[in-house]
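One structure below.
Shown here: the complex without one of its protein chains, the others still in place.
Note that the chains are named A and B in the order they appear, and that numbering of residues resets to 1 at the start of each chain.
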Amino acid sequence: MNRSLPLIILAMAILAFATTLLVIVPKFQIGHEPAPAGLHPYTAQQQRGRDQYVALGCVYCHSQQPRTPDQAPDAERGWGRASVAADYAYDSPHLMGTMRTGPDLMNVGARLPSMGWQLSHLYQPRAISPWSIMPSYPFLFEVKDKAAPGDTVVWLPAKSAPPGKVVVAKPEAIDLAAYLIALDRTYPVPSTAIRDDGYAKHGAGR
Amino acid sequence: MSDDRRPVDERFEPYEPRRRVPLPVYWIAIALAIWGTLTLWRDAHAGFIAGRQRGDEAAADTRRAAAPGADLFLARCSSCHQPDGSGIAGAVPPLAGSPLVKADPSVVVRILLRGIDGPITVAGQHFDGHMPSFASVLDDDQLARIATYVRARFGDNASAVSPSDVAAARAWAAGHPGPWRGGDEIRAALMPLLEPQPAYVASLIAAPDPSILALVQHGTGGGWSCASCHGDLGEGHGDAPRIAGLSSPYLLAQLRAFAGGARTSDAMAPVATSLADAQKIALASYYSQLATPSASVPALQGALDRGEALALDGDSAKGIPACFSCHGSSGFGVAPAFPPIAAQQPAYTAGRLAGFARQAKQGSHALMPSVAARLDDADRRAIADYLATLPPVPTGTAPPAEQH
């Protein structure tokens, strides 16, 4: 092969360029962002719920990254302000997701803070939204004849409730719901916080 | 010409002779490079400008918070008391010449903190007023500036009020929940020399049924508990709206609309369907009587000045009437059809306006869809954030914090 040295040098240069721009510079940009005062580390229960979230593959349909108003009307969808780098301070790995088959969940805890709602919805999404295409997760629940003391009974509209029985949430369901309710990034962030301002022309229309 | 007499090189590797790169390739390469650079620069510039705008907005918010008393008065008081403090005959007492303004500074501050509910006589004129409490939406410093301005302008240059005065009054007000019971209580507690005041007649408020409280707090009897989404005091959260202090007919109409499908909401439909009509009536009445402090804060990066202009004056160029021209002065609502919009959760307001705009696209010519269709995304966020800064609609009852 002729001129292999220049080719190798060029290839390495391209790799180095990409690494610098995509890895090293961002590390310097966001590596020192402190966690916002309003953001709390996950509790043990919420962490278990987060593991459930990962294991059940929620991330394949739900993003966790609301966009700025000039990229998408996410704020008006009730999904909250555009996320900033610091919002993910306790997320390792982050669960930003790329697909929006379902709604963004970055602030689902602010939007739907009811544990009861979350449990009913996990048991059977179509009990609440007849048109929903979200899978149901009946294996996170037990159907019993009678609730034992200490059981978390899940309320269901009459048409979805198993006749004559009660639906009781397993600990996994409660963990997952606790994690979802903890997803609440409605605290204010400084105007200088690092974020993606997207392709908006000159940032106008913000 | 090449030399044919040389022996053939067995290890010869074929190669192309160096040829001049055609000029067009340079052109394309240069054009693409410039395009790429400019695009990168523009993107970076977008971030830069957006950051600067955010900075400007933050500065504007800081300025707003530190606005002199005159600006605060115009923004917070003048839609009822009028810019010249003359009030509105038969509805809103005047500030100009009012003995309450000239009195001890604590009078104005304590009225601002608690609000007034009930009849009051000011300078011989009789009013049956409902003034909101500003305790949950303005800080000590802002209240001190408003009080100072009001007293200087309408109280014959009465003395200034300091933030520490307000802090002291706030501590006192914590022990005296709920609005002043008309001019009578003010006279008895603060100003024995005030002109005779009409007697306050407490409106009869039925204590809520225990089964309704169970429904509100624990959801026993149908659906998830109201409080699990709308908060313990109906103050709302995210896009679960504030429902405290909304009029009973309006709340009842909404519950029935959710149950009948005339208004769609995935969270409300199953609940409203499971509630009996008597429960709906009791819930509507319960929430209409709650005087809950505002828990709404601007959250959508809306431009508050634009929101204020739209709420107070509308935008004639875009054919948008002022919000307050139908929802009442200060957004306290006009029963039965126009709900209070003051202190509403911003995500709910903006989402509802966007929903109305969608209805307009689907061909609705109803009032709100027609208006909302003329609001763009930035306007919706501006209005929603501005309304979140307003004091909640005054209702006659004390916040039921003691109830649980």
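The rule is short, and it goes like this: a residue touches a chain if its C-beta (ideal position, glycine included) is under 8 Å from a C-beta of that chain, and two chains touch if they have at least 3 such contacts.
Definition applied: contacts and distances are computed from a predicted model.
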- Just go with whichever of "Protein DltD", "Cytochrome c", "NADH-quinone oxidoreductase subunit D" or "Urea ABC transporter permease subunit UrtC" UniProt uses as the name of the absent chain. "Cytochrome c"
- Given B:Gly55, B:Pro68 or B:Pro83, the residue that touches the chain left out of view is B:Pro83
- Among B:Gly69, B:Gly314 or B:Pro391, which residue is in touch with the absent chain? B:Gly314
- Message: Residue by residue, what part of subunit B touches the chain that was omitted?
- Response: 2, 4, 17, 22-25, 27-28, 30-32, 34-35, 38, 42, 80, 82-84, 86-92, 127-130, 313-314, 316, 319-321, 325-326, 328-329, 332-335, 337, 365-367, 370-371, 393-394
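In this section, only the chains that are shown with their structure count from here on.
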- In whole angstrom, how far does the Cα centroid of subunit A sit from the Cα centroid of subunit B? 27
- So in the complex, which bits of subunit B are touching subunit A? 13, 15, 42-43, 45-55, 57-58, 219, 223-225, 228-229, 237-240, 266-267, 269-270, 273-274, 297, 299-301, 347-348, 350-351, 353-354, 377-378, 380-381
- Message: Using the touch definition from the top, list the residues of subunit A that touch subunit B in their complex.
- Response: 2, 68-69, 73, 75-78, 80-81, 107, 110-117, 120, 127-129, 155, 157-158, 186, 188, 190-192, 196-206
